[in-house]
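Every protein chain of the complex appears in place save one, which is left out.
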Amino acid sequence: MKSSKISTVMGKMIDTQKLVFEYIRRDEEGNVEGITRAVDGVDLKVEQGQFIAILGHNGSGKSTLAKHFNALLYPTEGEVYVDSYNTEDDDHLWDIRQEAGMVFQNPDNQIIGQVVEEDVGFGPENMGIPTEEIWERVDEALKAVRMDKYRKASPNHLSGGQKQRVSIAGVIAMHPKCIIMDEPTAMLDPNGRREVIRAARALNQVEGITIILITHYMEEVVDADKVFVMDKGSVVMEGTPREIFAQVDKLKELRLGVPQVTLLAHELRQAGVPLPDAILTRKELVEALKKCR
Amino acid sequence: MLREITLGQYYRTESVIHRLDPRVKIVATFSFIISLFIAKNFIGYVIAGLFLALCIKLSNVPPKFIFRGMKTIFFLLIITMVFNLFLTPGIPLVTFGRFQITKEGLRLALMMGVRLVFLITGSSLMTLTTTPNNLTDGLEDLLNPLKKVKVPVHEISMMMSIALRFIPILMEETDKIMKAQMARGADFESGSLMNRAKSLIPLLVPLFVSAFRRANDLAMAMEARCYRGGEGRTKMKPLIYKKRDALAYGVIVLYFAAIIASRVIL
Partner (left out) sequence: MSIIVNHVNHIYDEDTAMASPALIDVNLKIPDGQFIGLIGHTGSGKSTLIQHLNGLLKPSSGEIFFNNEDINDPSYNKKNLRARVGLVFQYPEHQLFETDCFKDVCFGPKNLGLTQRDYELRAYEALKEVGLEDEYFYQSPFDLSGGQKRRVAIAGVLAMKPEVMILDEPTAGLDPKGREDILNLISDLHSKLGMTIILVSHSMEDVADYVDRIIVMNKGRVEFDGEPKEVFRHYKELEEIGLAAPQVTYCMQELKAEGFDVDTDVTTLQEAKQEILKALGRC
């Protein structure tokens, strides 16, 4: 095994170095049909406390990449460090999974408990936390996502957004440094999406937890510290939301869109209105238009 | 809607029986079932009946809820009784042509009927007063000694609670797929038996695909939350015996003794 702590990567929450992930496709008889490179040479650094968004169309490799951050998948080539632990270091597997929690897409398929509070306690139970402390952690986690009212409820009776907040609480109860959210809003309605994003942002700002949000809803990444855009397994764009959204045409090529306001500003600019690059909010648009009068 | 269906039909209320440790309730239910087969005479059944009535009273579950479960076995009950009534040889009481009711038959039919009713009532009382979750916890703990002979007790109980969690979800999914196929002209209700079996394919294939996908997702979610089997795992809600549980065990022993006495002495 490689040594787990490396001085050059200290301080980084997530650090991937030339990460490649390949899987072998097989036909029905189990013969090898070919090799698919789902992640192709990704160098991605995430600092403690950041709010990061990873964008990409379906099949761009973003979910595969995310599963490396929690040691659910291991690189074919290259390395992944989570808080300076190499994910291939078996001795720290459980440290990695505790520090980098994960929330998945389908709200129904990640809740294990039949009662909300029991589901939130599932992670701490696995970690061998003493009973009394589990209760403290569950209380605190449910409050953090404002689901304490529903602690005795059955998950089956909750809305999609509420279920996702329970899943987030389940991760928080493990006291992670980082939460990776793999398209947590893809199956939710607009209200549910708002609830989840609000919870994620609060955790980032109040608790200082690093958030990695994987999504294809552009509206959700406007407030991120940094955005990575993936295509065909590689990171093809990287920058602040403003830098990214300035490139409307390139995003369209990558099967992505921009928020409607940004698109309106873009079209107005093409029609000759002197607007600045990458307008992200309505307020910005109105202010900018006032100057054009 | 389908989501409302919970297996075991837990009845939410406050009562001594609800508060009892699930292990006590499981042991009590099993003792009660065994006692029904030990009791051989009228007095024995009266004791069992009184014991059951007392438990129902203490449970605060409205009796109509308990007897609702009886509907499903009503048919079985009638058949059992009819068979016993007519097919037991002995001293004839009434004769209809080739059939006759014997004294032994009447006795046996009544006994079987009472036994079956008590058995169902007793076990539904357990499921009505214990959440499925609690029940699996209790079972896991009671079966713990089997771990020594390599029975994967923790895994079995985890599987049971996951199954309980997903049954309503899969039921709802079944309903949805069924409707989706009906919207494509599928007919699940008419035709010959063969045709009907065939018409289930468009329902079962998607259901299995979905169940596997869910299983896969769930396994990954559990792993991501540090699940690694029962080893080193702590409990959020450990089962701890209280004074009332000891008392309940005492009552069970007394009851059991009374049943044995009824058989030996009378």
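Each chain carries a letter (A and B) given by its place in the written order, and its residues are counted from 1.
Keep in mind that, in the parts below, contacts are C-beta pairs under 8 Å (C-beta built on N, C-alpha and C of every residue); 3 or more make two chains touch, one makes a residue touch a chain.
Values in this document were obtained by computation on a predicted structure and should not be read as measured data.
Touching the chain that is not shown, out of A:53, A:66, A:222 or A:256: A:256 (per the contact rule at the top). When the whole complex is considered, the residue among A:12, A:37, A:57 or A:242 that touches the unshown chain is A:57. Residue A:160 is the one among A:61, A:160 or A:176 that touches the chain not shown. From the options A:96, A:145 or A:218, the residue with contact to the unseen chain in the full assembly is A:218. With the whole complex as reference, residues 1, 4, 173, 176-177, 179-187, 201-202, 205-206, 209-210 of subunit B touch the missing chain. Considering the complete assembly, subunit A touches the hidden chain via residues 56-59, 159-160, 186-187, 189-192, 216, 218, 252, 255-257, 259-261, 263-264, 267-268, 271-273, 282-283, 285-286, 289-290, 292-293.
Simple rule for what comes next: only the chains that are shown with their structure count from here on.
Averaged C-alpha coordinates give centres for subunit A and subunit B that are 43 Å from one another. Across the interface of their complex, subunit B is touched by residues 67, 70, 72, 94, 97-98, 101-102, 104, 106, 108-115, 117-118, 121-131, 134-135, 138, 154-157, 167, 170-171, 174 of subunit A.
Within the complex formed with subunit A, the subunit B residues making contact are 3, 6, 131-133, 161-162, 164-165, 168-169, 213-214, 217-218, 220-228, 232-238.
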